[in-house]
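All protein chains of the complex are present and in place, except for one that has been dropped.
Which chain is which? They are A and B, in the order written, and residues in each are numbered from 1.
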Amino acid sequence: MNALLAGHAMRAPHASFGSGFAWAFRRDIALAWRHPGETMLVVAFFVLVASLFPLGIGAESQILARIGPGVIWVCALLSAFLSLPGLFAGDYADGSLEQMTLSPHPMSGWASGKIAAHWVSSGLPLTMLSPLIGLQYGLTLDTLGVLAAALAIGTPVLSLLGAACTALALGARGGGMLLALLALPLFVPVLVFGAGAAEAQATGLSPSPHLSILGAGLILAVLALPSAVCAAIRIALD
Amino acid sequence: MNWGYFASPATFYRLAGWMAPWWFVIAVVLGIAGLYVGFVVAPTDAQQGEVYRVIFIHVPAAWMSMFIYFVMACYGGVSLTFNTRMAAMMARALAPTGAMFTFVALWTGSFWGRPTWGTYWVWDARITSELVLLFLYIGFIALANAFEDPRRGDRASALLALIGLVNLPIIYFSVHWWNTLHQGSTVKLTGTSMHVAMLWGMLLMAFSFWAYAIGAALVRARAIILERERRTQWVRELAAT
Partner (left out) sequence: MAHTFYLAMSYAATAIAMAAEIIALRLRRARALAAVEEERDLETQD
């Protein structure tokens, strides 16, 4: 199945970043749609872990409201992390990744398409679900808004960073734990600024410095990381 | 000058062999000078008393932790661009020393924080970023050794080091961005408000650590060469002597 789809790419008439992006994006979205288990797992994990904290700490509303932004961010981060291995594992295993590398489309195109599709099937649902979880923690509406905005900007950065780490660790010994060691330290600045934005709003300060830095990080990530992901895939396939 | 000459592991092995001991000598001499200035010449601090003298280890170690990461990433970049083995081996040689200095910076910072701030640990921006740096070093070492093919490990870890470079400006500027416990930079390129003897103590120790790092990295690089090139003729003959 995957080989057929990859073969189609090789016959595409106009090989460009855009067509490669669109092809990979559509393909991965279709795959996620047909096998929604992965996305459901991400969402279920997010909700489950976010529910663990009130159960463990006690439902005192002041404490929950205080820790809410940070906890929700950590849950989103861990959920996004869990979905990372699936990004390249299937294609690496059945040889589609190699075929896609040989296609006339520039590599950054289809790689970015895959990452974008990954975000749509993991980061985006988390972002949309975060206000509901935030209500559970008793966060105010304006804080919920900033939290969702921060997640909307931050989760694509996590997908990009995570994709680079996943590509680097393809086929390595140590599996998931190695990936955690690589990805989670790189996630920390996103977490600090993302949770910081929501916390600033909650304590009455302006979230815009945090959101601005997050936005700058997103721009930097979009510009620089696709090439890094491509380099990492090439290293993995050599 | 044919720089490619030094890219050959055999040449580098000999060069590192006679250079390394001298770097350690320099490190010891500068270290003694730095500690002398730090403990005998520099006066007692008005606010902190004697405990401030941790600064002669803490700040140089922190500087080295960042500088070594930068050099390691540069070697990584060179190894990826020119596909050289030796640059990749130098990056691998630097990583454990960098991790050591990062640990020392965190540990000494912790033991300085306890008597002055009242706590061993605080989730301050700079301290957190330094902790992230430690994990970056560990991740680099883990990734480099995670593959059967050492060249794959070389390339993957080099790319990881380059991606992680973004953490260095975060560490550096974190004290400006956040108003938290860790003090701002007292030593800038334009000058310093610090007492001159304290400054000299710090600088001497920084250069001592730098010389030590070079010596340690050269010795480790030699061991890595022996491990990687053990099937070559010149290494075989070397071990025979």
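Following the convention adopted for this analysis, contacts are C-beta pairs under 8 Å (C-beta built on N, C-alpha and C of every residue); 3 or more make two chains touch, one makes a residue touch a chain.
This structure is a prediction, so every number in the text was calculated from the model and none was measured.
**Q** List the shown chains that the missing chain touches in the full complex.
**A** B
**Q** Considering the whole complex, which of B:Gly77, B:Pro96 or B:Pro150 touches the chain not shown?
**A** Selected residue, touching the omitted chain: B:Pro96.
**Q** Tell me which residue among B:Leu30, B:Ala62 or B:Val235 touches the hidden chain in the full complex.
**A** B:Val235
**Q** Which one touches the absent chain: B:Ala42, B:Ile57 or B:Ala146?
**A** Result: among the candidates, B:Ile57 touches the missing chain.
**Q** So one chain is hidden, and I want to know which residue out of B:Val25, B:Val41 or B:Ala223 touches that hidden chain in the complete assembly.
**A** With B:Val25, B:Val41 or B:Ala223 as choices, the missing chain is touched by B:Ala223.
**Q** Residue by residue, what part of chain B touches the chain that was omitted?
**A** On the chain B side, contact with the omitted chain comes from 49-51, 53-54, 57-58, 61, 96-97, 100, 103-104, 107-108, 111-112, 114-115, 212, 216, 219-220, 222-223, 226-227, 230-231, 235-236, 238-240.
FYI, only the chains that are shown with their structure count from here on.
**Q** Any idea which chain A residues touch chain B in the complex?
**A** Those in contact with chain B are residues 161, 164-165, 168-169, 171-174, 178, 181-182, 184-186, 188-189, 192, 220, 225, 228, 231-232, 235-236, 238.
**Q** Please output the residues of chain B touching chain A within their complex, sorted ascending.
**A** Answer in residue numbers: 80, 125, 128-129, 132, 135-136, 138-139, 142-143, 146-147, 152, 155-156, 159-160, 162-164, 166-167, 170.
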